[in-house]
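Take a look at the structure set out below.
A protein chain is absent from this complex, but the other protein chains hold their places.
This part shows subunit A:
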Amino acid sequence: MEHTDFKTEELIQSRKARKFNLWLGMIGMFMMFAALSSGFIVYTASGVDKGIKTLLPDTFVYSTAVIVLSSLTLHLAYRAVKHESLDRQKLFLLLTLALGIVFFFLQVQAWSVLTGRGIYFINNNASQSFIYIFTGLHLAHILAGLIVLVRCLLGALKPIPYVDNQFRMNLATIFWHFLDLLWIYIYVFLLLNQ
């Protein structure tokens, strides 16, 4: 929420602080996935019958490509804001949103590939259940990210004042890149354990 009655200096300070909030929030989110990772390692080490015991679906390769691409388009959208080009910003934001949604569906698609192989969430080898937990919780964050992007798009359509638009886009970009990196971390972690 903006406090429009703050003076410039205090506004800058408060913006800086809120951007910092986002970084802290991302640390918190990362801790959650770190805990799951260590849980996975401890669980998987508990017996030879544990572990992923399958190759991760190729769909993950496509979804990784899609989310990396979406980071790129969002970067371009943010550059457009800096160059005060509202049309390009809208275009690239829409593209990012579309790619985000595609990513979402690809992840769900990967689940159906897994279930097709008989690897279900309800599983006596919980290492395999962990795949669903990792991807599912990440998707929950992607949903939040999509809401953030929609809010940016609404801001650009209205359009809100330039500095607000830029600040909003700045935060959204950081968050989306974080989600991108988080997925790459999860994917690499799972690949190393497959």
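The rule is simple: a contact is a pair of C-beta atoms (placed from the backbone, for glycine too) under 8 Å apart; a residue touches a chain by one contact, two chains touch by 3 or more; residues count from 1.
Operating definition for what follows: contacts and distances are computed from a predicted model.
Student: One chain of this complex is missing from the view, so tell me which of "Spermidine/putrescine ABC transporter permease", "Transglutaminase-like putative cysteine protease", "Molybdopterin-dependent oxidoreductase" or "Cytochrome c oxidase subunit 1" is its UniProt name.
Tutor: Hidden chain identified via UniProt as "Cytochrome c oxidase subunit 1".
Student: Write down which of A:125, A:170 or A:193 is the residue touching the left-out chain.
Tutor: Selected residue, touching the omitted chain: A:125.
Student: Mind pulling the subunit A residues that touch the left-out chain?
Tutor: On the side of subunit A, residues 1, 3, 5-10, 13-14, 16-18, 20-21, 24-25, 27-29, 31-36, 38-39, 42-43, 46-47, 49-50, 121-126, 129, 133, 137 touch the unshown chain.
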